[in-house]
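Sharing a structure with you now.
Removed: one protein chain of the complex. Kept in place: all other protein chains.
Should a chain be cited, it is by its letter among A, B and C, assigned in written order, with residues numbered from 1 in that chain.
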Amino acid sequence: MITVGMIGAGRIGKLHVDNLLLNPQIKIKAVSDIATEHLKTWATSKSIPVLTTNYEDLLQDSEIDAVFICSPTNTHAEIIEKAAMAKKHIFCEKPVSFSVEETLEALKVVEEAGVKLQVGFNRRFDPNFKKVQNLVRKGQVGEPHILKITSRDPEPPSLDYVRSSGGLFMDMMIHDFDMARYVMGSEIVEVSAYGNALINPEVKELGDIDTAIVSLKFANGALGVIDNSRQAVYGYDQRLEVFGSKGVVTADNCRATTVEVATVEGVVQDKPLYFFLERYTQAYAEEVAQFVRAILDHSAVICSGNDGLQAERIARAAQQSYLTGKPVKIEHGFVVN
Amino acid sequence: MITVGMIGAGRIGKLHVDNLLLNPQIKIKAVSDIATEHLKTWATSKSIPVLTTNYEDLLQDSEIDAVFICSPTNTHAEIIEKAAMAKKHIFCEKPVSFSVEETLEALKVVEEAGVKLQVGFNRRFDPNFKKVQNLVRKGQVGEPHILKITSRDPEPPSLDYVRSSGGLFMDMMIHDFDMARYVMGSEIVEVSAYGNALINPEVKELGDIDTAIVSLKFANGALGVIDNSRQAVYGYDQRLEVFGSKGVVTADNCRATTVEVATVEGVVQDKPLYFFLERYTQAYAEEVAQFVRAILDHSAVICSGNDGLQAERIARAAQQSYLTGKPVKIEHGFVVN
Amino acid sequence: MITVGMIGAGRIGKLHVDNLLLNPQIKIKAVSDIATEHLKTWATSKSIPVLTTNYEDLLQDSEIDAVFICSPTNTHAEIIEKAAMAKKHIFCEKPVSFSVEETLEALKVVEEAGVKLQVGFNRRFDPNFKKVQNLVRKGQVGEPHILKITSRDPEPPSLDYVRSSGGLFMDMMIHDFDMARYVMGSEIVEVSAYGNALINPEVKELGDIDTAIVSLKFANGALGVIDNSRQAVYGYDQRLEVFGSKGVVTADNCRATTVEVATVEGVVQDKPLYFFLERYTQAYAEEVAQFVRAILDHSAVICSGNDGLQAERIARAAQQSYLTGKPVKIEHGFVVN
Partner (left out) sequence: MITVGMIGAGRIGKLHVDNLLLNPQIKIKAVSDIATEHLKTWATSKSIPVLTTNYEDLLQDSEIDAVFICSPTNTHAEIIEKAAMAKKHIFCEKPVSFSVEETLEALKVVEEAGVKLQVGFNRRFDPNFKKVQNLVRKGQVGEPHILKITSRDPEPPSLDYVRSSGGLFMDMMIHDFDMARYVMGSEIVEVSAYGNALINPEVKELGDIDTAIVSLKFANGALGVIDNSRQAVYGYDQRLEVFGSKGVVTADNCRATTVEVATVEGVVQDKPLYFFLERYTQAYAEEVAQFVRAILDHSAVICSGNDGLQAERIARAAQQSYLTGKPVKIEHGFVVN
């Protein structure tokens, strides 16, 4: 049995709670949030005994084995360090922080403490992408030559969200940078980024973009490209392709049903599933299950602190490339587990 | 809150228990089975307080509002009648019985008792087929002219199972007869059945078949056809098509992933999901949720006792057609709710 | 080099002329039709020297090696006999005649004359269906158990056409009966037909139907089903499926492009190709090329007089089954080459 505390009970924190409750080996003892009044009914319905505004209560609770950090990004690094020092295993939502240096600092503390840290790149646990990764690893497409990722949200976030998001590369494309490393099994050594605000020009006034294409060079010589848009009106567009010397493997969008209607107008299928909660339902459940398994089995997590760090480094390089109009090389000096 | 008792804890009974436990409005108080020793650990892990070999214990328990009948088919009718007289709402696995007369008798008792009876035609709750039914009902394909159902199992049952199954039409195609009525919104008035034992000739020696095609005439003049096989080596083949004056709507098989691999050998996709537990996961959850909702809201069940009765009548007519080599007309005299 | 004469220059006769002209080994010397005035410009543009209202002119022309019979069905048998006696090889549009006896008579004359006779079941030459046939023959799906053919026209013919068509089974489904024999490699020994006039009730007043489902029993024990509709508003629906002990092979509809458009409304693809001229363009060219090759190489035709005869026998049995409401067995006594 593992006893868990949840730090931050917004949409994603609540989702993790539901997935944890599916597991008979898990007990959720406490939830902390900056405000708890509105959470009381919810916590009761989930039989969670402790509700607090102070996350340190969770760290001081000796019964708690692991914490989930689902608070705003700018609080992650500090909480990670304190949790690690309190010897709690840590699941932290992505990104670890907005600053590579801060992330590095936090990872060092985690390493010294010897606790597990899993970063919330949920897409690694999607059955489609997992299968692609597995096929590539087993050599089904031979040596990988070209990676293509399309990742487009169904609707743009509010301008308020944009302001504190860290920018498209750090907030959105960071998932794709992680996926690129994961499926290719090779580090990204250079990026070249193009971006624009084509959906909403106000985004540009805030110093951000809503449309981007980033080319990638991998350490093994392969090439890649990621395209992002904040608004695909037809639904969450999440596709992946790895092309290699022996073939190509693709993962397409998921749909609610296989139903097709053919009339005089044409042949119509379902749109892709709406957004991440619909598309990544299984992935969210699986990433939590996997984290629990890693603790119980003393095995490695699938998505480590180092994975979080590298994705942030790439995101920062992409941002720099976009701003300078030039390709940017990426150093991969420090590697943590 | 509803308190439930489970009669019969085989594979399907246990599946219903899991789905019931997802619902915070449900409490499972008791499980009965002919043998309980092997069920103790399981019942404890599910926090089910009562485990008994006598299903009548459940009927006499005044706390229990509803029972699920998941025992062998030849026990259904008797249990339904006793449960109805004990004023329990009833969810009964299909078929209600092997005899239309017995089913009719049981339904009369249910009607008099004024309890709800839902029959376990789980496929009505599959998102694909539900969407087809809804589109047809809304007139998206105009007047329905032709119905086509393909329903093939991935592997044949044991000869032992075959012996007590009631035959392919009553055991397997009965699902498709129900689906036919459901999506077409019209009664089947005549069937013409062809069958053979092509997978295993021993099946024929037992008086049964493993491959069948049944043509249908509907009350509204439309035509239909169902094909069944006990062994589709590529997986559970579950397809549906309604063709009408304004177009056609189809539901295709479901696959575990959208992954495609293209090599010199060809382009390969996932096979259909393996069998009913994989394909109808959502449907099983939804049929239970819907039954609970019908009790709580005092609303009609989606799949009534009459639906069970009509499907059995059609199955019996198909069997007769197969045996006589002639089309058989179907009477729809008594209709219960 | 082969010199050809065309008997009947309607839509299909002209199409064959165009396909013949693609072949440098073919010379078209003469065309006959009941009226020729409107054909003069056309014949000149195709460099066809002789245009006549008397098809016997073609039979008496010693330069002509082969004739194409594209006149109305009720003239086929007589022309076949005369052409055979004149020692011309014969390509005849389907059906050979409206009467099995008449067809049988004509085939005997052909056999005695020792000329080649190919019947125009163009679908055998469609690349999709040819591939299915080939895969089945090579055992890719093991022993065939179930055949399914869907064949629906995009728009119904005129009532005038219906009057002289010989009825849906002889005019339309005859193609599917031939396809069934072709892909299954086994004779049809029994049919059970359901039909109705669901598109236009006036069709029923003429003694015909516009919607039909026919179940099939094959000599090898396999089962099959064909569904026909005279009006699929979304285009020409031509699908085929052979299910067997080792798998299933399907041929789907063809579309003009692979283009998909995804918007808020859904994901839209092209409709199936409109009708037989679009769908079977390649098949029409190939059947003519194959006939020419059979003459030049002294090899067997792909679709023989016997194939025409058997399809007619099945069509007649289906008609009888529809009228009597009972399955009808089919005799396969006389077999010609």
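Heads up, the rule we're going with is that contacts are C-beta pairs under 8 Å (C-beta built on N, C-alpha and C of every residue); 3 or more make two chains touch, one makes a residue touch a chain.
These numbers were taken from a predicted model, which means no experiment stands behind them.
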In the whole complex, of A:W42, A:Y194 or A:F275, the residue touching the missing chain would be A:Y194
Per the touch definition above, residue among A:L168, A:A232 or A:A311 touching the missing chain:
A:A232
Note that chain A touches the absent chain at residues 143, 145-146, 148, 150, 152, 192, 194-196, 198-199, 211-213, 215-217, 221-225, 227, 229, 231-234, 237, 243, 245-248, 325-327
If the missing chain were put back, which residues of chain B would it touch?
233-235, 262-272
Where chain C meets the chain that is not shown, the residues are 24, 45, 127-128, 131-132, 135, 140-141, 246-254, 256-264
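In the analysis below, only the chains that are shown with their structure count from here on.
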Identity of the most central chain, Cα criterion:
B
Using mean CA coordinates as chain centres, what's the gap between chain A and chain C in Å?
58
Using the touch definition from the top, which residues of chain C touch two or more other chains?
233-234
